[in-house]
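Left out: one protein chain. Kept in place: all the others.
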Amino acid sequence: MSLLNVKDLKTSYGPVNVLAGVSFTVEPGETYALVGESGSGKTTVIRAIAGLAPAQEGSVTFEGREIRGASERELRPLRKDIAMMFQDPVGSLSPRLTIRSLITEPYRIQGMKDRDLDAEAKRLLEMVNLPAHFADRYPYQLSGGQARRVGVARALALEPKLILADEPTAGLDVSVQGELLNLMNDLRERLGLAMVIITHNLNVVRHVADRMGIMYLGRLVEEGTTEAIFKNPRHPYTRCLLSANPEPDPDARLERIALKGEPPSLLRRPKGCEFRERCPFAQEICTQTPQWEVANGHGLRCLAPLS
Amino acid sequence: MTDTLLEIDRLSVDYETARGDLKALRDISFDVRKGEIVGIVGESGCGKSTLISSILRLTAPNTRFRQGEVRFKGQDLLQLPERQMRNLRGADISIVFQDPMQTHNPVLSIGQQMVDIQHRSKASKAEKRARAAKMLGAVGIPDPEARLAQFPHEFSGGMRQRIAIAMALMSEPDLLIADEPTTALDATLEVQIIERLQELQQEFNCAILFISHHLGVIAELCDRVVVMYAGAVVESGDVREIFHDPKHPYTRRLIDCDPGHIKERARVLPTIPGEVPDLANLPGGCIFRDRCDQAMPRCASHVPPLIQLKDGHHAACWLNHKEAAE
Partner (left out) sequence: MAKSRTELGQIVTGVARDPLGLMGLIIVGTIVFCAIFAYWIVPFDPVGMNIKDRLQGPSWTHLLGTDQLGRDTFSRVIAGGQVALQVALPAVFGAMAIGLTLGMIAGYGPKWLDNLLMLFFDTIRSFPTVMFALAVVALVGPSLQTVVFVVMATSIPTYGRVARTQTLTLRNSEFILAERSMGASMTRILGVHMLPNIVGVLAVLAAMDIPTVIALEAGLSFLGLGVKPPTPSWGALLKDGYSLIRQTPWLVVGGGLPIILATLGFTFLGESLRDVVDPKLRKQR
């Protein structure tokens, strides 16, 4: 049984359907990356899983239990097992609380007051390689990298089974980004966590994710192991994303596949293949609507796939 | 050197704070030639924003210029009367900011804003409007005539940044300062913006000072690179020299850290442990010493000077001095 099973998840805000049916699974201990441009709906997916965004249709099961549309009361015990990390490292920390209060907040919320919170704070700070005296600081006194590690510490406090991380490296300097990814890789191996990471930074995905899904206009267009997708992307959109990744080498002018324009409005979804108008490889057949097809664990929504 | 457009000469800038003087820029020197793209790379706290505001003289009230000059076409901008400085901004020197969502006035149409910024020109309103439409077309906004009537919120982030570039180029400036213009955008749009900037730079032949922490973008776009760390220039030179043969440990390790460099899945990614030193309480010697894996006794006591190693390639590190190695 998969740890997390998202099936045909749909979300609309009025006439705007942000998620038009998203399905994927995450196994225990696995890291799954959701990749896409802004507006692709990736943030909505993880917020809907955590019950922070509405999802009108579809299902989300965690360890076999349906959690879509569950009430706050029903979700509370599950909050121990699913932790979230948000985009803004400093902004996701309550500004008037000390780091000690912030990282022990999960214990207080879950009513585990009998624990020695000072000791827990110390243990968690140590786990994310921050000095113990940071417990007395406030969020605004931290750098982005330090605040991010506080976020990791808080997410790990209750030893969750799944972490949902929204752009975990956003706003971090390159020299610090590696530290965070190493930390997350290390903790994942030690604690056997599963993770869903959403990002538009493909360089990050390559080093942390086991499998990845590419989202476009609230749908998955390709899914597979990270290795397979980096080596042999089948969907033109994936290919474009991969080639739009400037390399730190002035001589590596890779054959870039120019992506035309910007994602269309969700209010006017294109007919047929929704990527057709921007696709450099579009063909006659693409005026028809492509279906999601899976072969050898590799999912694809394209009528004219690349080989 | 008649083709030098902007010369930053031994510029030092402090911020007066309650904790004492914050030495935001120390002894910065580099130049930008006509029609070239110079990239400034550095991480948070390296002094990029202070540098830009110093060039434009849009500094906070507690800023103190301690020494040095900012010469633009031979004229020291720090000595210029405010009125002349105002005539320079937006005309000879333009800027594109990081956040495209906040650069436009939300209650005026794009067309109105683009006409307004031509206030120095004596052309008729219709001519100004036509020029605005032409510029929008030049930055790749489809159907520019019709879109002039629209308001900023009707455009996406990527479009707004392109409009910002169009507006910055309206006056045909000699120097365009681009302050992390692609940081807030997706990788796909980032690439579109870079390519557009390259084309426009050819067309208008203006120099660009491109500030970014994204090494891939710098490598792709720039002719020359200035690497800054904790308020000082640690290395500068031709883009190939910098990326293929870095002469400062910080530059070398910064490039190593970029995950775009590492093709195979890595269990452990390289990092630069440690923190940027406190600018209000700088340690003696080399500023990078505490994080450097090649530090020598000399680095603790003497500040390494920025010296020329090859034609145009400068670095500030004792490793490049023969006598220090012994």
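To keep things simple, chains are lettered A and B as they appear, and every chain counts its residues starting from 1.
One rule holds in what follows: contacts are C-beta pairs under 8 Å (C-beta built on N, C-alpha and C of every residue); 3 or more make two chains touch, one makes a residue touch a chain.
These numbers come from a predicted model, not from an experiment.
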Displayed partners of the chain not shown (whole complex): A
Selected residue (touches chain absent from view) among A:Gln56, A:Ser94, A:Ser265 or A:Gln288: A:Ser94
Residue among A:Thr25, A:Gln110, A:Asn129 or A:Thr225 touching the omitted chain: A:Gln110
Residue among A:Tyr32, A:Phe86 or A:Phe134 that touches the chain left out of view: A:Phe86
Contacts of chain A with the absent chain, listed as residue ranges: 47, 50, 52, 72, 75-76, 79, 82-84, 86-88, 91-98, 105-106, 109-110, 140, 154
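Please note the rule applied: only the chains that are shown with their structure count from here on.
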Intercentroid distance (Cα basis), chain B paired with chain A, Å: 31
Residue ranges of chain B touching chain A (in the complex, touch as defined): 43-44, 142, 156-159, 186-192, 194-195, 213-220, 239-240, 243-244, 253-255, 257-262, 265-273, 275
Touch list for chain A against partner chain B, complex: 37-38, 143-144, 173-179, 181-182, 185, 200-204, 206-207, 226-227, 240-241, 244-253, 256, 258-259, 261-262
